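Here is the structure we will look at, set down as structure tokens.
All protein chains but one are shown at their positions in the complex.
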Amino acid sequence: MAVFQTTDLTAASYSAALFGLAATAVLLLMGTAWINRAWRLPVVLCALAALVGVGAVYEGRQAWAAGGGVPVVYHYVGWVVSMPLQVMALYFLAQTAGRLGAGLFWRLVVVAVLMVFVRYLGEATYMNATLAFLIGLVFWLYILGELYFGQMDDAVRGSTGDHLRRGYFWLRLIVTIGWAIYPLGNFLTAFAGMTDDGSLSVAYNVADILNRMAFGVAVLATAVLVSDEGRHA
Amino acid sequence: MAVFQTTDLTAASYSAALFGLAATAVLLLMGTAWINRAWRLPVVLCALAALVGVGAVYEGRQAWAAGGGVPVVYHYVGWVVSMPLQVMALYFLAQTAGRLGAGLFWRLVVVAVLMVFVRYLGEATYMNATLAFLIGLVFWLYILGELYFGQMDDAVRGSTGDHLRRGYFWLRLIVTIGWAIYPLGNFLTAFAGMTDDGSLSVAYNVADILNRMAFGVAVLATAVLVSDEGRHA
Amino acid sequence: MAVFQTTDLTAASYSAALFGLAATAVLLLMGTAWINRAWRLPVVLCALAALVGVGAVYEGRQAWAAGGGVPVVYHYVGWVVSMPLQVMALYFLAQTAGRLGAGLFWRLVVVAVLMVFVRYLGEATYMNATLAFLIGLVFWLYILGELYFGQMDDAVRGSTGDHLRRGYFWLRLIVTIGWAIYPLGNFLTAFAGMTDDGSLSVAYNVADILNRMAFGVAVLATAVLVSDEGRHA
Amino acid sequence: MAVFQTTDLTAASYSAALFGLAATAVLLLMGTAWINRAWRLPVVLCALAALVGVGAVYEGRQAWAAGGGVPVVYHYVGWVVSMPLQVMALYFLAQTAGRLGAGLFWRLVVVAVLMVFVRYLGEATYMNATLAFLIGLVFWLYILGELYFGQMDDAVRGSTGDHLRRGYFWLRLIVTIGWAIYPLGNFLTAFAGMTDDGSLSVAYNVADILNRMAFGVAVLATAVLVSDEGRHA
Partner (left out) sequence: MAVFQTTDLTAASYSAALFGLAATAVLLLMGTAWINRAWRLPVVLCALAALVGVGAVYEGRQAWAAGGGVPVVYHYVGWVVSMPLQVMALYFLAQTAGRLGAGLFWRLVVVAVLMVFVRYLGEATYMNATLAFLIGLVFWLYILGELYFGQMDDAVRGSTGDHLRRGYFWLRLIVTIGWAIYPLGNFLTAFAGMTDDGSLSVAYNVADILNRMAFGVAVLATAVLVSDEGRHA
């Protein structure tokens, strides 16, 4: 086994992401026992996103230990599963406020999968890099559009719960600002000719920790607050 | 450890299948806590099919990493356990609508096991390839016959629940269309002299993700909808 | 890692046994939540027998991958734990019908452990092979005697439940017919000078799958049927 | 991976200990769901002792596979955690019969840890071997003194429950007779110049299986019997 040195910031970010995501996943899975029925599905989906992150980070770190950088595919195989899971979590979170169409669900899932898959095709040069970047961007903007102006926003806005509205606000912010790192990284490697000497992995790891941990904890906190409200009322 | 490159589509499909099936298995196992008693068995059986898939995919990927293609046995050892599990799930799902014969259960299980085993014997040249292909096909058609014209169809058709009927419709479609990839792959390797340079594994992995994930999620969704219905009524 | 070829039937039987026993263990552990209190212990014991089988099969397969056959000790270390567990499961299953003596319990456990241990001593030539074979046979016949003519049979026969009687009948059959493979294999290696070129492992694996999977599923099915009966009555 | 031969009794004892302790740990963890609140803590502590044993045995076996005997530290790292856990289990078991002092708890835990640690220091020649042996012996006798003549014995003796008294009797016997192997082994290696050619590991493994498995099962059985009594009364 290769031993990571103290000055190896990439390895350190991988290990911290590994432990942080594992702790998040167990916390969310345990947390499903403390909340109302309707809230369990979004919390479990966030736990799964963290769990998939644990697997992807573990394998990325092994690739780093083998030397010669981490091929970007190690990040994409995690995202292609965890991003749709997080979008689904948002859908079922909004559905606690009011019935949403099944068509919206399928559009969101398919778009989220394709967003990651198209970017991967571009990075692997199976597809024109510029085109892949643009299509990936459009898919991301579509998801943001649904979050800001679609049925989910209507349902949450029409709900009586303050906690739900505040939780939805923060989660949408994570998808808006936190997820901006992914097209940015895609842009840098595809156009600026950047190759990953470890610093891109550090950026991705920090983003993954914040996006998945903060996202999951925000969903659990909202679920606990709404469930407690119902209990005291 | 071998490091997978970004352009290695086979490795990427294995990793995505690994994470996707693991997430499905945990979701279904967690989901058994949200549904009625009678529905727990079909959901757990689907979770087991996904779990077996995780193991089979993990080992297939290791074989791929060792170089020189994935011997087709790595796919068959997973199918010989997971396909009977999925057929059993359908049986117990139909049984929530009305009592089915125990003989039907044993016929379905034995035929599902033999369907996979005979195909394997053909691929391993322990048996005439043409004969094995044809017997495997007949066994698959027998299962389809039971699903379309047998006791299970009668029971579901006679039930009062819309959700159950719709769930059964989609599941039967997966067994009809999704499972068609397996005799097709069997045919190509056995007769067209195709050897797996990775592209067959990609096809099998995509099929396995869709067949097991969609199948499991459809069973869980039906179970949740039927259970909620009972609660509100 | 060694890659198993498609024609390697021994490796295929090991992998199928691995996935099948793992699925059985998880199913039985999940199933303890669906049944009456008194039935949980026998079901958990069968789950443990399957779980031990997973470990033993996994290590046997690794030995096979290392080449040069599977030393028979890999089978015996699994049996020495799982066979007493299955005999205990039968004891506690019969006890749901009526109180059994604690002495019987200890006799059964000790005899089941010694039955496997003595056969191992014979195979490892720590003991005269003929003597070990005969003592192992006597111990097996003792267990069969208790099952057919002892307190357990009386208790089950005196019970009012049809399901329990039918379950006990099938389980006893497994111990009678399914377990006959073990003295047979013992006889062949000890006297006929047979060495394991892989075919004995195939036979043991198929027997282990059927004996542990069928045994466990039969116990769970009986437990579910008896528990449901109690609920409806 | 090294393959263990059938005549390698040390490897066989390690594997049997591994599977036996794993089955014990899962059984005890499942069993906590069947018993009264106050009994859960002792049962979980015994499960943890078995679980720690699984880890220690697994690593000891790997050291054995690497050749050249098992350094005795592999046994001590397991005992230093599992023995205090078992002493704690006895304390909380006795406490179901009547309130015990917190001081006693701390004395028992500290003495149990030191007993193992001092013996280790002697074996590693960090301390005079004779002195370490004698101090370890005194610490063991102190624990036995508390069990036979201290508060715990008073509490159990004053209880109304037959099951508790009988359970306590057997557990104390295990600590008295079963634990005698550890100072004996310590004595043999320290004074008789014995080095572990595998036979000492066999003795330790057999002792560990019996001491932890029998101990855990005795605690669980007592817990189930006492809990059932409360239910019927």
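When the chains are written out, they are named A, B, C and D in that same order, and each has its own residue count from 1.
The rule is simple: a residue touches a chain if its C-beta (ideal position, glycine included) is under 8 Å from a C-beta of that chain, and two chains touch if they have at least 3 such contacts.
Keep in mind that what you see is a predicted model, and the values were worked out from it rather than measured.
Chemist: Which of the visible chains would the unseen chain be in contact with across the whole complex?
Modeler: Contacts of the unshown chain, counting the full complex: A, D.
Chemist: Kindly state which of the options D:14, D:34 or D:76 is in contact with the chain not pictured.
Modeler: D:76
Chemist: Per the definition of touch given earlier, which of D:32, D:159, D:176 or D:227 contacts the omitted chain?
Modeler: That would be D:32, which touches the missing chain.
Chemist: Who touches the missing chain here, A:22, A:111, A:137 or A:188?
Modeler: Hidden-chain contact among the options goes to A:22.
Chemist: Tell me, which residues in chain A touch the chain that this view leaves out?
Modeler: Chain A touches the missing chain through residues 1-9, 11-12, 15-16, 18-20, 22-23, 26-27, 30-31, 33-34.
Chemist: If you put the missing chain back, which residues of chain D would it touch?
Modeler: 29, 32, 37, 40-41, 44-45, 47-48, 51-52, 55-56, 59, 62-63, 65-66, 68, 71-74, 76-78, 80-82, 85, 120, 123-126
Basically, only the chains that are shown with their structure count from here on.
Chemist: Using only the chains other than chain B, in their current positions, what clusters of touching chains do you get?
Modeler: A | C, D
Chemist: From the centre of chain B, which chain's CA centre is farthest?
Modeler: It is D whose centre lies farthest from that of chain B.
Chemist: Report the inter-centroid distance (CA atoms only) between chain B and chain C in whole Å.
Modeler: Computed value for the inter-centroid distance: 28 Å.
Chemist: Take the average of all CA coordinates in chain A, do the same for chain C, and state the distance between these two points in whole angstrom.
Modeler: Centre-to-centre distance between chain A and chain C: 46 Å.
Chemist: Scan chain A for residues touching two or more other chains and write them down.
Modeler: Within chain A, no residue touches at least two other chains.
Chemist: Determine which chains touch and list them pairwise.
Modeler: A-B, B-C, C-D
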